[in-house]
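Of the protein chains in this complex, one is absent; all others appear in place.
Up next, chain A:
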Amino acid sequence: MQGQQLSPVSRDRLICQMPKCYTAESCLQYKTHFDAQVKSACQQRHAGNFGLKMSKVVMVGDLYVGKTSLINRFCKNAFDRDYKATIGVDFEIERFEILGIPYNLQIWDTAGQEKFKCIASAYYRGAQVIITAFDLSDIQTLEHTKHWLQDALKENEPDTCSVFLVGTKKDTLSEAECERTERDALKFAVEMKAEYWSVSAKTGENVKDFFFRVASLAFEQSMKKELEKNGHSATQIGAGNLIQLEGNPSETKENDVQHNMNCC
């Protein structure tokens, strides 16, 4: 682990620009740039001051929709047609460098089979990102995403998770079919407050873009949270003087006058 962390992040995992969303109809945020505050904080405190950032991503969805394939395509750039069901949970750490700050995604790949659900659901807690996957060619799996999401959200504190809805196996559909399914999926996504993506692990279409988007949004969110926390405590410590100086100058004067009066 340590050796891994010391070696530099590979070149194709550098992110300097906020990646675009898949469709504006259902996305977590519309901005095309990183938050200005986050950006300046990253520039000021180039690496160093931050500990290694890490976010937990949990992947859920029916069996055989291709959760493991999607992760393997991104993490190992491999696609194996041989289908072997995931047992319990698998786990990958993917290292990024975003705006010059090292950042890790911990991707937990859960089993879709009902019989492994007990063990898989124990891993939902503390997730910052929940990816619900479904098979574009199997509309049933889309309908099940709601349950999967519910189960995963139940183990987490409300409003702490970003949700993504991902349609897989895009290569198996014609363009027209894909569009039709996407329309249905978008409705689900809006309802689930999720960002929608269509991908293919076989051809690799959109896979990298998707995970970059996940990483960037998760990174921005955790940076914002940290800034908020620091900013909050800073105002507490700095207290009076600063605020008075920035505030109405006449008021400050009045205060001084009062002090003088007391002295007299």
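Of note:
Please note the rule applied: a contact is a pair of C-beta atoms (placed from the backbone, for glycine too) under 8 Å apart; a residue touches a chain by one contact, two chains touch by 3 or more; residues count from 1.
The rule is short, and it goes like this: contacts and distances are computed from a predicted model.
A chain of the complex is left out here; the name its UniProt entry carries, from "DNA replication complex GINS protein PSF3", "Condensin complex subunit 1 C-terminal domain-containing protein", "Ubiquitin-conjugating enzyme" or "Conserved oligomeric Golgi complex subunit 4", is "Conserved oligomeric Golgi complex subunit 4". Set against the missing chain, the residues A:87, A:139 or A:190 yield one that touches it, A:87. Residue A:106 is the one among A:106, A:137 or A:172 that touches the chain not shown.
Across A:31, A:115 or A:183, the residue that sits in touch with the chain not pictured is A:115. Annotation for chain A: contacts to the undisplayed chain at residues 1, 56, 84, 87-89, 91, 93, 106, 115-119, 122-123, 125-126, 155, 259-260, 262-264.
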